[in-house]
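As you look at this complex, bear in mind that one protein chain is not there, while each of the others sits in place.
Entry: chain A
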Amino acid sequence: MSEKELGKKWDRCLADCAVKVGAGLGLGVVFSVVFFKRHTWPISFGLGTGLGMAYSNCQNDLRSHYLLHRSMKVGWTKQQ
């Protein structure tokens, strides 16, 4: 079902977003705790990074149909 695909994509996207944000948050927390003396910026940074990655992944996932793979060569005809 093609109409379910978007839903699936959103699911994936959300899941990925959650994972990424969580991972980012986790990493941010870890990094802020470990490396950056519990500044919040590595958390937000990590969140942002996670969010960004999730956004980008989501966008890529959503766009994936419209992107041509480099390996795919489109047959092009000589236009006269």
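Note that a contact is a pair of C-beta atoms (placed from the backbone, for glycine too) under 8 Å apart; a residue touches a chain by one contact, two chains touch by 3 or more; residues count from 1.
In this text, contacts and distances are computed from a predicted model.
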item	value
Hidden chain of the complex, named as in its UniProt record, picked from "Phospholipid-transporting ATPase", "MICOS complex subunit MIC60", "glutathione transferase" or "FAD-dependent oxidoreductase domain-containing protein 2"	"MICOS complex subunit MIC60"
Contact partner of the left-out chain, one of A:Leu27, A:Ile43 or A:Cys58	A:Cys58
Positions on chain A where the hidden chain makes contact	1-3, 5-6, 55, 58-59, 62-63, 65-66
